[in-house]
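These notes concern the structure reproduced below.
Omission of a single protein chain aside, the complex is shown with its protein chains in their original locations.
Going in written order, the chains are labelled A and B, and every chain counts its residues from 1.
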Amino acid sequence: MSDTEVDEAAVTTNVPEDVEADVDEPETNDSTVERDAKHVPNAIPLKVRGLRKEFGGIVAAADVNLSVEEGSLTGLIGPNGAGKSTTFNCITGVHEPTAGQIHFQGEDITGLSPNEVAERGLVRTFQIARELEEMSVLENMMLAPTGQRGESLWRSVLPVARESVKQQEAAVLERCWEMLEFFEIDHLAHEYAGNLSGGQRKLLELARALLTEPSVLLLDEPFAGVNPSLESRLLDHINELQESGYTFLIVEHDMDLIMENCEHVIVMHQGTVLTEGTPEEVRTNEAVIEAYLGGEVDG
Amino acid sequence: MGVSDRYDRGRRLFLEDPVRAVLVVIAVVLVLDLVRQLAVGQTQISEFGVMLKDGLMRGLFFGLAGIGLSMTYSILNFANFSHGDFITSGSFAGMVVTYVIAGGFGAEADIGSLALVGADGSVYGAQLGIGVATTPLAVVAGAVVAGVATVLLALFIDRLVYRPIRDRSGIALLITSIGVAFALRYLIQFVFGPSRRGVTDSGAVPSIGIPAVDGVVSVNLHEVSLLVVSVLLMLGLHLLLQRTRLGKAMRAMADNEDLARITGIPTERVVRFTWIIGASLAGVAGYMFVLWNGTLHWFQGWILLLPIFAAVILGGIGSVYGAIVGGLVIGLTMSVSIVWIPSGLARAAAFLLMIVVLLVRPEGIFAGRSTA
Partner (left out) sequence: MSDDEGGASEPAGLAAVWDNDATKLVALVGGILALYVGAGTLLDYGVRQQLNSIGLLVFYIAVFAMLALALNLHWGYTGLFNIGVIGFMAIGIYVTAVLSKSATVTEPAAGSIGGFGLPLWLGIIGGVVAAAVFGVLVALPALRLRADYFAIVTVGISEIVRFTLLESSFQQMQLFGYFVGLGGGSGLILDFDITDSLLDAVGVAEPYAGLTESLGATLGLGGNPKPVFDSLYYGVLLLVFLVLFYLLLRRVGNSPFGRVLKAIREDEEATKSLGKDTNRFKIKSFTIGCALMGLAGILFYAEQGAITPNAFRPRITFFVWIALIIGGAGSNTGSVMGGAVFAAFLFRGPLFLKNVIQESFDIGAVSTFGQAVSPLISGLNPVPMLAYAIDNLAQLQLVIMGLTLIYLMHNRPEGLLGHRQEPAACIPLTGLSRSDTATAPATETDGGVASKGGDGDE
């Protein structure tokens, strides 16, 4: 939460616009290479151990163990009622787990509030996009960056301090425009977020989440209710972001989508992790076939 | 089982929920202090008996009037701030009829003064000898009209005000209901004048004394009437909710917010019956309360609304039986609190209890228990 986090100097480095400029060959890009160089193989930023969550007498998650590898695109799938959303909500602090631990970047974040989890760089999106309807797209975006000086009341009000807030605002605005352009929704900047289409909202939400400079993004069914053309656009964005160093954990109902795009897949069933591995391993796993064919038809 | 188990549970409560634990301690201390006061005679047992009786009367009223509030809150999904002024309207409508009949349709006083419930002190209830024993017909007619008039008013307002914005948020409806409340309240003041009037011949109400240890608790006929009417109406409502299909549908909707959400905006038929039941109970309850209390004024409904809210929240919104129990708790709190605090703050104590319930257990004390 240092004040310098969003200073002008830092503004342009985070947005992967260079990736966008050169979509076909991202690995030749300098900044990407830099990021890849920093990437330590096998680092595990997110680790869930023995997670259990009961609501009243109902066990929604029994004993969940999973880990997300840095820089990976990890999919979390399972039939309805498998405990995906519960796990997700426990990780992000919406629910407090009944038992178990969640570690993020080596720190125990079990039971922290959602904002504390997000502050640490573990940022989520929602299954049904939670755009701030009566605020413009630009305002939605400008909300997100962390370390904004003007979020302190007195800095926003007192004359001299406000000048420095304004400087930072200009930098934040610039960065928001860049992000909007990256997601190709800059033409909607002044639209009320509530007037956006379902797909545009998903883009806005992802763009907004990125502005918090997360290290791991948790996407809750990012493709639900999104039309096929936007779906592929969204996938492209996610792939580009992954290549520039972001880590993703995606909860998804649509098994095929996960199988095609994730390198690591975790399958949940009846409140526990059934199996995990590469899509190929998962696809041929007897238990998975059993769970899906036995329980769900549409999986 | 046994002491250690209870001790364990107590310790867990303290660790997990210190606020609630402190409240439990406060409640225990108050009860013990009450026992002490009664034992050493600081508060007489007969005095305490009167408090209990008063609390029961108030509580019955809060519960009865709260049922409607609770039902609109859960089925129509908004806190109806005009509910208190429905009660005032019903009370006035009923008293108009009582005055007119008791006044011999103009024989004993100017018909205009009778129809305005003695605005500006032109006629007093005592003059007309109003009471259950002295003018039974006028009182029964008044109670019936109070119920009917409130129903008509509620349906009229629903049609005009609430129905066109049924699909809007509960907050929009709440704000609108504040508009309705003020319009009604000051319309009543405009028509009936600002004075607080005595509406019964309190000297002529027969009463009996029930001996308590150190004195007598007197119970009068109006108190018995309030009790009997409340219990009968509650029983009637119970049968309606349990035995009829409509009642079952309403109960399901009131009990289960999810069901209401899934089924979308409730059918107009259910809405209509919600208003009819809620408003008729509010009207009759208001009339019986005024009869018991002996005074009537335009501000009454507002004063009573917050304790009714307290009762409804305490009992769990949507729960008919919760509203009744909540009403009794609030009524008794208001009456018994004067053992410790000045009587002027009895209402403040009830509100405080409501706020504490909202903070500690916003789903109500009976939440999670089926109301069937």
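Note that in this section contacts are C-beta pairs under 8 Å (C-beta built on N, C-alpha and C of every residue); 3 or more make two chains touch, one makes a residue touch a chain.
Given the structure is predicted, the values throughout are model-derived calculations rather than measurements.
Enquirer: From the listed residues A:Glu54, A:Glu69 or A:Glu191, report the one that touches the chain absent from this view.
Expert: A:Glu191
Enquirer: Kindly state which of the options A:Leu46, A:Ile109 or A:Val165 is in contact with the chain not pictured.
Expert: A:Val165
Enquirer: Using the touch definition from the top, which of A:Arg208, A:His237, A:His253 or A:His269 touches the missing chain?
Expert: Here the residue in touch with the unshown chain is A:Arg208.
Enquirer: Since one chain has been left out of the picture, which residues of chain B touch it in the full complex?
Expert: 78-79, 110, 112-113, 115-116, 119-120, 122, 161, 164-165, 168, 170-172, 174-176, 178-187, 189-194, 302, 306, 309-310, 313, 342, 344-345, 347-348, 351-352, 354-355, 358-359, 362
Enquirer: Using the document's contact rule, name the residues of chain A that touch the chain not shown here.
Expert: Touch with the absent chain occurs at residues 92, 94, 113-116, 118-119, 123-124, 126, 130-136, 138-140, 142-144, 146, 148-153, 156-157, 162-163, 165-166, 169-170, 172-174, 177-178, 180-181, 186, 189-192, 194-195, 208-209, 212.
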